[in-house]
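Every protein chain except one is present and positioned as in the full complex.
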Amino acid sequence: MSEKIKTLLEALPYIKKFFGTTFVIKYGGAAMEEEHLKKEFAKDVALLKYVGINPVVVHGGGPKIGRLLKELKIPTKFVDGLRVTDKKTLEVVEMVLSGSINKEIVKNINDMGGKAIGLSGKDGRLLVARKMEGKDIGLVGEIVNVDIAIIKDINRHGYIPVIAPLADGVDGNSYNINADTAAGSIAKALSAEKLILLTDVEGVLDKEEKLLSSLKKSEIDTLVKNKIISGGMIPKVDCCLDALEGGVKETHIIDGKIPHAILLEIFTDSGIGTKITGGA
Amino acid sequence: MSEKIKTLLEALPYIKKFFGTTFVIKYGGAAMEEEHLKKEFAKDVALLKYVGINPVVVHGGGPKIGRLLKELKIPTKFVDGLRVTDKKTLEVVEMVLSGSINKEIVKNINDMGGKAIGLSGKDGRLLVARKMEGKDIGLVGEIVNVDIAIIKDINRHGYIPVIAPLADGVDGNSYNINADTAAGSIAKALSAEKLILLTDVEGVLDKEEKLLSSLKKSEIDTLVKNKIISGGMIPKVDCCLDALEGGVKETHIIDGKIPHAILLEIFTDSGIGTKITGGA
Amino acid sequence: MSEKIKTLLEALPYIKKFFGTTFVIKYGGAAMEEEHLKKEFAKDVALLKYVGINPVVVHGGGPKIGRLLKELKIPTKFVDGLRVTDKKTLEVVEMVLSGSINKEIVKNINDMGGKAIGLSGKDGRLLVARKMEGKDIGLVGEIVNVDIAIIKDINRHGYIPVIAPLADGVDGNSYNINADTAAGSIAKALSAEKLILLTDVEGVLDKEEKLLSSLKKSEIDTLVKNKIISGGMIPKVDCCLDALEGGVKETHIIDGKIPHAILLEIFTDSGIGTKITGGA
Amino acid sequence: MSEKIKTLLEALPYIKKFFGTTFVIKYGGAAMEEEHLKKEFAKDVALLKYVGINPVVVHGGGPKIGRLLKELKIPTKFVDGLRVTDKKTLEVVEMVLSGSINKEIVKNINDMGGKAIGLSGKDGRLLVARKMEGKDIGLVGEIVNVDIAIIKDINRHGYIPVIAPLADGVDGNSYNINADTAAGSIAKALSAEKLILLTDVEGVLDKEEKLLSSLKKSEIDTLVKNKIISGGMIPKVDCCLDALEGGVKETHIIDGKIPHAILLEIFTDSGIGTKITGGA
Amino acid sequence: MSEKIKTLLEALPYIKKFFGTTFVIKYGGAAMEEEHLKKEFAKDVALLKYVGINPVVVHGGGPKIGRLLKELKIPTKFVDGLRVTDKKTLEVVEMVLSGSINKEIVKNINDMGGKAIGLSGKDGRLLVARKMEGKDIGLVGEIVNVDIAIIKDINRHGYIPVIAPLADGVDGNSYNINADTAAGSIAKALSAEKLILLTDVEGVLDKEEKLLSSLKKSEIDTLVKNKIISGGMIPKVDCCLDALEGGVKETHIIDGKIPHAILLEIFTDSGIGTKITGGA
Partner (left out) sequence: MSEKIKTLLEALPYIKKFFGTTFVIKYGGAAMEEEHLKKEFAKDVALLKYVGINPVVVHGGGPKIGRLLKELKIPTKFVDGLRVTDKKTLEVVEMVLSGSINKEIVKNINDMGGKAIGLSGKDGRLLVARKMEGKDIGLVGEIVNVDIAIIKDINRHGYIPVIAPLADGVDGNSYNINADTAAGSIAKALSAEKLILLTDVEGVLDKEEKLLSSLKKSEIDTLVKNKIISGGMIPKVDCCLDALEGGVKETHIIDGKIPHAILLEIFTDSGIGTKITGGA
């Protein structure tokens, strides 16, 4: 029995270190799909709040959106492999993100003893966006303003904000926002201690496919040039670098398929994914 | 030009009277369907906030739910004429309420210069429910607890809460709640100055079908006994009486089809619907 | 009836724009003499407070001072056309300003539903002055310090400050202060959104005697050089320019004889007087 | 030199005893007429504030009113020996009270290092009155409501409120209020620690004309019955008894002609006047 | 590795349950003597604070006092087996309690990442006592007043109060207080969630010498009557009963020799000692 308590006490230095800070967590992928991972994630987030950390969850959409589009027989056009979000599609996206996934996450956290509040980026004009430049893929936006007043209020009153990545458009439309980008922007606006991206891969790997558990900003360039970081990992890494430049202290890319990935990354010295920090 | 200002000043005594108070508004029916009524409602609510009143909006679902159920070919069973809400139906209800209608209202209010925050009754466990007693119509709940902490926080920080009538169940399920009932319960918990039910009828009518613009609690009994109040008006009137007993000061049943119905009811002496107050 | 509400809603964008800001209003002239204008002014000020603006009223003296001096047979000396304020005269000035006019304005605002607090510049040493340099016209002062702590406290607690332009002298005397100057100094100290001078003329006129409804600081010079602005308008305009340099955002010279002049200037796009703003 | 400090330290137990409490002081009579007494009173009040007591000054009018009425040749009617306050008289009363005496007291306290704010009972509707019942002596009122919000705000921010006994009438008129009564009502509303009436007599005297330095409520009756308390002392004593019943802890009738009468009464064990307390 | 995190999460329901509550812990015995137990106690207390509980530590003296008395050759008189605390003895007691033990506990907690503040009951007159009635054993007091203002301030600002059981006497002397009693009195004054007595025994045992892990107030009587609770356990149990009557919710008698006894008692269902609660 005493083992249990010893373990609890091993967390003390980490708790002390992060007491009073803010973590923005991009939640998505397998961790948002599999039932047991969902519960474990919710428990992790509730625990963080109780030990004095302010978690802010930003979630993505996942396969649920595609399923509903299909069931509703809304055809999907593609431009260069990217789905075009027309008005009808956006309606579905919004219903799934804000009405289904968001509220499920809220309920899970509440069931685990936390007090979560689900928001969309449209609430309190938290996120304001304009149409993304470049290819025309419809109502997909890029953020032009973040108003964190509501997040700070919610944090201060003991709640955990859970945010769906939708935004009010400067042109009167609503926009869908890439969830990583939304999380990064919110982390910057909050001067967060950490931005944590939950993904479906281990983290950043070296050329022998071994996990790199810690990287400096300056090391990233070389890895990209040598194509060791490539494909889908590039936007993830860019999101982290952007956050670091915007004042976030540390960023993490971790594997959401590992149960309690967040706590493992934070409450152990080695961590389980890749930590990217500023400096050379 | 001076006319305009005179009109503005006529509102002063009403503004003074209600400064600092809370109005819970059940929003539904035609006012939530027709495009121009939607905008006008949003404007009304934004104005209320700016003149020092705290509006709290609780909205219903309307035909959008039926439409989506039909599109998704989810069959609807009925028990004594009431739709049975099974798990799949509830998912659709929640997506439409929390993901579509709620966020549309939020956006409309924000577009009119207000700062709205959309919530579901599941956020912060604002509403906790159990399965409704009596007929088994599935996941339709009755409220057992209201936690208004989050509403008060939101009000204090200058936001307008917009609430979808869903609830956390004591049994772990989610529940759909009748919107009138949800509005009434929230009004009671807030000791609101007013509960305003937006409907698709003029108000309570006498036997000559003339509008009764003001009623005391004690007069209602007679009207019900004499079947002058009947049908769908009975639950509306019950909702008002229940709110009055629970500490709400005044209740209103008004016609949402009239543009700016709320302001007309509040900012004119005669009002446009029926005001029901306590006492004999 | 619906007309009335539409008018009310037209004010919404203006209310939103000025919500939470401070307006310093120099009150004097006909608006302070005619009974109906007095009431209308009081109503305007009360309304501003209810819609979230913090009005600060600084008033002048007007003919009442002359009348009482005459009744008391206190002879008036003049130096270059300016009345010399000796000790006995100042006593009368102070009684009329602080004891009669100030309290009448307070009462009028309170009767209209506002909560006004009447102060003299001597209260809490709000205004500290020294003898004006140049001609010796007795106890007429120029301001050397403004302590706005008491105004801010009063504003925050929901009251409307009404200020008589008297000041504590650094030499132990009391001093009479020009009301425009007092209003300007207070506006600067408060970093007010607006300084509004209520006068008995339309505003600044061009050479065809047509009202100039909007002027930039840089345009004033030319108008003065060309003697289009002249006479009593020069100190008014100087007062505005000084306020703009001191951090006030916008200044207005408007005609107090027009009923509800303040609301008309603020709540309509064109306004009714002259708005002077910084920049070229 | 050390003598001085010893004296200072003798005040410590009294300072400790009254730290954080509120004293309402009715200021009038000789103490408000003679130049040196005025300065000494102002110094006393400033000192009280610095040692942690909240003094609230309510002042009367005195001979200045009569003098101005005479100079203005406003005739005075009398009913049973009481001056009738018609509209014209009230105007003079208000100018002298609020515009002259009030501001002089404020200036004196400020000159002594305090921060005073002069108010009339009309400011913030601090005092609301109706026409006094009984004899018709015009605009003389009896208080029907006291709103101490503004006094509390002013106290909390380090200011000393100085109040002229005028009131808003429920009938729209302004009313003159007896200063003792006003002080008593304000003391009750504030649940003051002390009500101190500065008079021109030593205090309550026994049948040998010796000062009674301490009296219980119950002893007063006997003294009145035996006509040892009589004449002008009766309303003073009644004012004290009324305050005690309304929750004031101690009341004092002291001689304002003695320099620093207030400090002597408070900071010495014997005091210099009569202390009246509740109980038998 | 994942094991560690699972363990951490098992604490979540307990953390949630006690979040924001206050625990008063009587610290003494072996837990205050052995080096490793001291560190573990300090760690436990620091952890409690970080997970949202407000621990208040009240410590005893132990053998250190006897040792110093002996070294200083201060003779000890006994009355009925109780040490008489004369002035010289009290000086030593105070030096050891406030100067040595108290500051050592503070340092240990600070070394473990907490922020402790050491106080004696004399600080801020936290504890006021009079000479204990009954036998004359010198300067041993019983508490007549507890002023928890300073504890609440310290708690609110994130510090952990550590209190030595000395008290200001109403007679001007200082008094030594039994540490259990001091802890109980402070727990009552704070309406604490828990009073935890760290002892050198397992807890309350039944007649087979088996630990009773949970007892109701009503069961205690029987156990005492049957002499199953006897000797030194009686004052411990009385201290708990007194605390329960005074509004403390739960009390615990636990074995300080078990490492991390506090966390084991709180964060496991069975606990390790005896929990005594109110009711039959």
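A, B, C, D and E are the chain letters, set down in written order, and residue numbers restart from 1 in every chain.
We take it that a residue touches a chain if its C-beta (ideal position, glycine included) is under 8 Å from a C-beta of that chain, and two chains touch if they have at least 3 such contacts.
Bear in mind that the values here come from a model prediction, so they are computed numbers and not experimental data.
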List the shown chains that the missing chain touches in the full complex. D, E
Tell me which of E:His36, E:His157 or E:Lys210 is the one touching the absent chain. E:His157
Any idea which of E:Ala11, E:Ala31 or E:Val96 touches the chain not displayed? E:Val96
Among E:Asn110, E:Asn145 or E:Ser213, contact with the omitted chain is made only by E:Asn110
Contact footprint on chain E, counting only the chain that is left out: 71-72, 91, 94-100, 102-103, 106-107, 110-111, 115-120, 122-125, 149-150, 153-154, 157, 159, 166, 168, 172, 174
With the missing chain put back, which residues of chain D would touch it? List them for me. 1-13, 15-16, 19, 43-44, 46-47, 50-52, 112-113, 258-260, 263-264, 267-268, 272
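The rule is simple: only the chains that are shown with their structure count from here on.
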Per Cα centroids, the chain farthest from chain C: E
Determine the centre-to-centre distance between chain C and chain E, using the mean Cα coordinates as centres, and give it in whole Å. 67
Distance between chain centroids, defined by C-alpha means - chain A, chain E (Å): 45
On a C-alpha centroid basis, what's the spacing between chain B and chain D, in Å? 54
Two or more partner chains touched - positions in chain C: none
Inter-chain touches occur between A-B, A-E, B-C, C-D
